[in-house]
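I'd like to ask you about the structure that follows.
A single protein chain has been omitted from the complex, and every remaining protein chain is retained in its original position.
Chain nomenclature is as follows: A, B and C, assigned in order of appearance, with residue numbering initiated at 1 for each chain independently.
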Amino acid sequence: MISKVVAGPSEALHDLFDNATVMLGGFGLCGIPENCIAAILKKGTKGLTCISNNAGVDDFGIGLLLKTRQVKKMISSYVGENAEFERQLLSGELEVELIPQGTLAERVRAGGAGIPAFFTPAGVGTEVAAGKEVREFDGKQYLLESWLRADFAIIKAWKGDTAGNLVYKGTARNFNPMMATAGTVTVAEVEELVPLGTLDPNQIHTPGIYVQRIFQGKNYEKRIEQRTVSK
Amino acid sequence: MISKVVAGPSEALHDLFDNATVMLGGFGLCGIPENCIAAILKKGTKGLTCISNNAGVDDFGIGLLLKTRQVKKMISSYVGENAEFERQLLSGELEVELIPQGTLAERVRAGGAGIPAFFTPAGVGTEVAAGKEVREFDGKQYLLESWLRADFAIIKAWKGDTAGNLVYKGTARNFNPMMATAGTVTVAEVEELVPLGTLDPNQIHTPGIYVQRIFQGKNYEKRIEQRTVSK
Amino acid sequence: MLDKIGIAKRIAKEVKDGMYINLGIGIPTLVANYIPAHIQVVLQSENGLLGIGPFPKENEVDPDLINAGKQTITMMPGSALFSSAESFAMIRGGHVDLTILGAMEVSETGDIANWKVPGKMVKGMGGAMDLVASAKHIIVAMQHCSKDGASKLLKKCTLPITGIKCVKRIVSDLAVLDILPTGGFKLLERAPGISVEQIKNATEGRLVIEGNIPEMQL
Partner (left out) sequence: MLDKIGIAKRIAKEVKDGMYINLGIGIPTLVANYIPAHIQVVLQSENGLLGIGPFPKENEVDPDLINAGKQTITMMPGSALFSSAESFAMIRGGHVDLTILGAMEVSETGDIANWKVPGKMVKGMGGAMDLVASAKHIIVAMQHCSKDGASKLLKKCTLPITGIKCVKRIVSDLAVLDILPTGGFKLLERAPGISVEQIKNATEGRLVIEGNIPEMQL
């Protein structure tokens, strides 16, 4: 199998362009592509539409890209931990589209799976339903929701091989597997890049077919938002 | 976590009723629930609607239930290896609904995932599209297909724990994981029943939430349809 | 009048052996502390885990293992990890037996409002809309009235709603109530020391009172 390994995030994102739509994996700060976010910051790409469940915190994750005004629009389910975000939103500098978390996850999966639209009950009767087709099945109402795809899907995995096969760890899996399937170009950063044949084929979470570029990430900070311990 | 372990297939299927809709995992004879099929044969349940990608062969798999006329209807994508099947179909004893394989897989997934309908391109312009809504997205035509659910989903896994968490092996995975999610009662037979905590949480293919009953299977024959070897 | 812990304790009594449960942030999270030891349940975290364990010891903290509230957690023997799509497939497909969540308002037809307050920063609905639209059984943990005494159990929600006709049961600081299929709050239990009259005064929506209303046992 051909190798999809690139040297690092700069090479992986060399053709990221202004006004691109970018999916970023992660839930809160868990499982986010730290190396790629740093590279986008350095590259200075502007006008990004970011599809990500959350928007990071003020000084980490996507929050870093908000601070530098590289993000034009956020498509998320929850954006509550970020003061700069709030400021830009209230001042009208930032567009935000809020989507129920399960609908977001399924719309991304649908994007990767070639399903342009599907029915879901989430949001029926709420403002989320505005302008959407409502249809009843078996006595229950559902909304028609469409797929989401992106120019770039940027994801983080625990281990990956040179063919792009990926394994995630713990709850750092979250949105990463679906986003991997929905990018025209999918870039995966991994904590451990392993040789072909190292991963058990039965235990691969994301088959390499979805991944165009992969690199060994560095210096993972893995910041914790709510360190909660028991005695 | 509570244990879902039952003694064997008879106990697991004690409440299977005549005219039930039953999903059976497997592709060809690979990954089929051999023990449960034997138990249904013994129990003599009649009028079954079986949702399964294939219909077994004359003397194995679902073919055994066809021979005893326990099956009223087959919902499958390919039923080509079975002479008794052909005879019953031509004589009108057996109803058959043929569904494109990917549509079948996705309809079962939708059943488990609470998605009553979705759009897919498979079958547009063919007889499969008869009576179905056609809609265009981004210049391409799609059919609206509905979910599939069953009274019983009967699946086969490699390993399973007492909470119903499952791991499959090789291409014996196939339809089993989706079907596990789409049964009112899901029965899993496993080659190896292991204690709670034995399976790596990161490597579970089917979380136990989908499984109501699990048992240690016996005497797997694992018949091969096309033994093909290289020198 | 119940405090938060009282509400959590009362809700814990609704939990049955073998249930798969999703707990929202706030009071619902506290419920886990009061489930009796002989009752075995599996807690779902919608970011991709079945089988939430206790918070970790300092030396067990793993940044790759958090709950939906972004808190560090541990797993139980028998836990399973999965993606967000699988997690909400589970929720949407009706596989989670019980959802417990907070609310700012509930209507007498079971509508719930808990995600947005006009004029305040909108943080997003997270998984709440999926949970309320899909759950087989929803129990709401809430204050019966706002700080200025206005009822939060209403004829109709005034805040933007999260889901319609979904709430089945409410445990408030004053009472336990069911939403009737035909509409209305059916009073089941009074909080210790609270009179039916006090609950009447605190409930704007249609309150249905039949027979003697017992005091809750905690």
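To be clear about the criterion, a residue touches a chain if its C-beta (ideal position, glycine included) is under 8 Å from a C-beta of that chain, and two chains touch if they have at least 3 such contacts.
Just so it is clear, the model here is predicted, and its values are computed rather than measured.
Participant: So which shown chains sit in contact with the chain we cannot see?
Facilitator: A, B
Participant: Tell me which of B:8, B:121 or B:197 is the one touching the absent chain.
Facilitator: B:121
Participant: Specify the residue from the set B:1, B:66, B:94 or B:108 that touches the hidden chain.
Facilitator: Considering all chains, including the one not shown, the answer is B:108.
Participant: Please identify which residue in A:23, A:99 or A:113 touches the non-displayed chain.
Facilitator: Only one listed residue reaches the unshown chain, and that is A:113.
Participant: Applying the definition given at the start, please give the residues of chain B touching the unseen chain.
Facilitator: 27-31, 53, 76-81, 86, 89-90, 96, 98, 100-106, 108-109, 120-128, 158, 169-178, 205, 222-231
Participant: Mind pulling the chain A residues that touch the left-out chain?
Facilitator: 1-2, 109, 111-115, 161-163, 165, 181, 196-197, 201-202, 204, 207-210
Everything below uses one rule, namely that only the chains that are shown with their structure count from here on.
Participant: Building nodes from the protein chains and edges from chain pairs that touch, which of line, ring, star, complete or other describes the result?
Facilitator: Its topology is that of a complete graph.
Participant: Could you give the separation in Å between the centres of chain B and chain C, each centre being the mean of its C-alpha atoms?
Facilitator: 36
Participant: Between chain A and chain B, what is the separation of their C-alpha centroids in Å?
Facilitator: About 33 Å, centre to centre.
Participant: Could you list which residues of chain A touch at least two other chains?
Facilitator: Correct list: 106, 120-121, 169-170.
Participant: Going through chain C residue by residue, note those that touch at least 2 other chains and give them in order.
Facilitator: 49, 81-82, 88-89, 91-92, 134
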